[in-house]
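For this view, one protein chain was removed and the others were kept in their places.
== subunit A ==
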Amino acid sequence: MAACCDSLLPLILLLCLSAQAVDRSNFKTCDQSAFCKEIPYFYRSLELIYVLDTLELSDSRLTLQLINDNNKVRLLLELYRLQGNMTRVKINELKPLKPRYEVPDVLISDPITEALSVVAQDENSLVLSLGGKDQRLIVSAQPFRLDIVEGPQVLMSLNSRGLLAFEHLRARKDTKSESEQATGQENVEQQTNEDGQIKEEEDKPGMWEETFKSHTDSKPNGPSSISLDFSLPGVEHVYGIPEHADTLKLKNTDGSDPYRLYNLDVFQYELHNPMALYGAVPVLISHSNDRTMGIFWLNAAETWVDISSNTAGKVRVIPQTDVRWISESGLIDVFIMLGPKPADVFTQYASLTGTQSFPPLSALAYHQCRWNYNDQEDVKTVDQGFDEHDIPYDFIWLDIEHADGKRYFTWDPSNFPQPKEMLQGLMDKRRKLVAIVDPHIRVDSGYKIHNEIRSKNFYVKNKDGGDYEGWCWPGNSGYPDFTNPEMRAWWASQFAYDQYEGSMENQYIWNDMNEPSVFNGPEVTMHKDALHGVWEHRDVHNLYGLYVQKATADGLILRSGGVQRPFVLTRAFFAGSQRYGAVWTGDNAAEWGHLKVSIPMCLSLGLVGISFCGADVGGFFKHPSAELLVRWYQAGAYQPFFRAHAHIDTPRREPWLFGPENTALIREAIRQRYALLPYWYQLFYNTHRTGQPVMRPLWVEYPDDVATFSIEDEYLIGKDLLVHPVTDEGATGVTAYLPGKGEVMCFSTLNGTIPVFQRGGSIICRKDRVRRSSSCMENDPYTLYVALSSQGSAEGELYIDDFHTFSFEEAKQFVHRHLSFSANTLSSRNLAPDSQFSTASWIEKIVIIGGSQPSSVTLKNADGTESALEFEFDSTLAVLTLRKPGVNAAADWTVVLR
C-alpha cells in the first residue's frame, strides 16, 4: 500500500483522465493523510502486552489492561460474547486525556451479551469459551493477540501482525508548561508513575497541524488514530466496505492505496479504484466454502482499509487474507460476526444495526427524476407523457431548482406557485412526488429556517466557536448539527404540513449533499476541526449523513401522526442507514462502465444491510445513447431502487424521446417491474424482518460453489430470480452462469429481452395487470408462477398489507402465506395465523412450468367445497395454465392435479 508513483506513466495517465473524470488531486491519498501514512510504520515495531493481573471477568464482560511497551501508555481491552455468535472487542485508553468518541445511535440497542467463561489460563494466555461448537477465544500476551478458533481451526486472528496502534491523546508540547502548572496533567502522571515514565515521542510532522491544498486542519487534539489488523486463514474472498465504484470482490491493496471510507461528494467519480465516495459502511464480509464471517468496525472517523492476500498471483498456498483497519480518531470497537452461513452473518449484523425499513409499495415502483423539472407545467406535461405512452410510474422528482433560491422547504414562486395544485393533480392520478431537501441552509436573514436554526444555536460551529459557514448550492450556507438530538427533533417538526407550506401527504423527501458537501471545504467537505458540540467533525464525519436521513424520515412519520411509512432517499450513509430509507450510487455517468458497476455497488451495499439501493438509470452526467438508455432501464428494472435521473446540462430523456421502438422496450422493462412488484414487496418485507439482502450475490445462495464467488455481472433477487443484465454495447446475448446442483433454472417465461431466470423449485407471485401506478394495482388479482424443481416441487411466499402504513407492524394487519407444490398438490397456508387483513385480491391464474399434463384439476376451498378448474397445457414448453381459480389471496385453498 501507499506505494509512491515514482514513474511518469501513472502521472500522465492521471492527467489525461482528469480532463474527463474526477479531479483526483481534490482528494487525499493515504500518503496525504498524516495518520494513514504515518501509523503503519510508526507503530509497527511496537509490542503491546496485556497485564494479567488486571483481568476482570464478569458474566459477560472481560477486561484487561494492555501496555504499550514503548511508551507505557495503558489501554483497556474489553471483550464480550454477544448473542447470536458474535464477539465484541473494544479498546480504549485506560485514562484518556479527554474522552474519545464512541459512536452513538448506530447500534439499535445494547447488544445482548452471553456468558463468557475461562476455560484455561496460564502466564501467557487465556482461553475463553464462546459457547457452541468448540469455539474459543484465545488471548495471548507478549505479543498481544486474539485468536478465535473452532476446534483446531483458527477462524480469525486479531493483531497477529502486530499492527494494533493507538495514538494516545497528549498535551501539545508548546502548551505544556502552562498546563503543567495547572493540575490537568496530573492524571497522566499518576497513571504512568506506577510503571515508569511515559516515553514522549518526538513530534512528527502532521501531528498538530495538517495542510491539504489550501486547507489547514488545526488538529487541536493532536494525533488520535487507531489501527488493528485481522487475519483470515483460509479466506480468499472478502466483500463489503462500501461505497466504492469497484468490483464486488475486494481487491488486494498491496501496492495501491487502501480502500478509503470517508463520505465525500466526488465530482464525476472514476471506476475501479479505492477512492472514497458518498457513503461508508465499515463492514467487511469474508467468505469461503467453509464459513462466512463479518467484521464490523464501528468508527465514524476517516477510515482506511488495507487488504492483502497471500494468494495474489500464487498457486497452491493455504490462502489467507489480512485486513487492516485504520481510523483517524475514536476508539477500537469491533464486532466479529462468526456466521457460519451467509444468512447467519446477515442476521447477526441486523441484530446490531437493524434492518432495512419497509418502504411503501410505491417506492419500489418506477421513479422519474431530472435536474430539473422546470415548473408545474413541465411536471404536468411529463405526467401526461407517461399516460400518453402508456408507461407506468409512481414518483416524479424535483431537484434543487424547485425551491425558492435553494431555500429548502420553500417553492420557487414563479415556477411552482401552486405546489398543492400540482400535488393534487398527481394525487388524482394516484401518483406521488419527491422534493429535495438538502442539509446546507442558505445564510439569509429573510429565511425562516435559517433564522430559527441560528437562534436555536443549532448550527455546526467552526473551530473558533462561530457558526460554521461553507459554500454550497445556495451560496454561503450553514450546516445544522444533525448529531444534536434536539436539532433533529426540530428538523423533523419542519415537515409538518403546517410548517412546510405547499407540502401534501403524497410528497416525499430526498436528502442530497449530506456527506456533507462543502464546495470550498477540504476535499469538498467540512473542516475536520469544525465542532458538533464537544466533538470534532473529525469524529463524527461519516455519521452526519445518516443523521440527516434519520431526522428527515422521523419528520415524515411525525407529520402523519405515526401512521404512514416514510420514504427518504439519501446519498451519504453509514452503518445503520438502512433503517431510514433508500440510497443511490450518486452522480454516475452515461457510460457502459457505470451501468456495469451499478451491480457490484448495490450488491456490496446489500451485503452490509442496505438493500434499498439503485443507480441513476441512464447515468447522471452525459447523454446516453438510445441503446445504453434501454439497457439501463432493463437493468434498473431489476435493481431495488429504480429511478431515472439526469444532469441539468443533458438533453431531455423521458422514455418516449428515443423513437417508438425504444419507447416500447423501455415500456416493457418498466412493466416487468410493475408485474413483479408483489415479489419485490415480499422480499422487502422479508429483509425488514430478517436482514437478508434483497439483491444477492450468487454465492449467498450457493456458498459452496466456488465459481460463483467472483461473479458480479449477474445476481439473485431474493433466492428465486436470477438476473444477468446486458451491460455491453452491441451485445445480442449473454452467457449466464446457472448455479445449483440438480436445481433446474427455468428460463423465465416472463421476458425475452432481459435475461431473467426463475429458479426451479420456486413460486413467484405477480400482478400481470399493469396499470399506470402501483397504487392503481392494489386490489388486482395475482398470477402464480410455479417453476417445478427436478423433484417436481416448488415453494414461495405471498405477502399483502395496506402497502403504506405501519399497521402491518403495529396492528398485525397483513397476509403472509406460504405456497407449496409437491405431489401434484399446490396449497396456500397461512404463515401468520395471528395476523389479519382482508384483501380484495384474488388468484386469477396459476402457471405451472415443467410439469406434465393432468387429466383433471380440482380446487378445494377452505370450507370443503370443490370445483373443477379448466386448464391448458402447452406440451412444447411443458407449461400448464390453470384458468381462474378465483379464490381470495388470503384464503386457504388447495389445487390438486390428477
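The working rule: a contact is a pair of C-beta atoms (placed from the backbone, for glycine too) under 8 Å apart; a residue touches a chain by one contact, two chains touch by 3 or more; residues count from 1.
Simple rule for what comes next: contacts and distances are computed from a predicted model.
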| item | value |
| --- | --- |
| UniProt protein name of the chain not shown, from "Nicastrin", "Two-component response regulator", "Glucosidase 2 subunit beta" or "Fructose-bisphosphate aldolase" | "Glucosidase 2 subunit beta" |
| Omitted-chain contact residue, chosen from A:D464, A:D498 or A:D649 | A:D649 |
| Which of A:S775, A:S828, A:S841 or A:N888 contacts the chain that the document leaves out | A:S775 |
| Residue of A:D134, A:D390 or A:D704 in touch with the missing chain, whole complex considered | A:D390 |
| Residue, one of A:S125, A:N374, A:T690 or A:T825, that touches the chain absent here | A:N374 |
| Interface residues of subunit A (partner: the chain not displayed) | 374, 377-378, 390, 414, 428-430, 648-652, 768-772, 775-777, 780, 844-845, 883-884 |
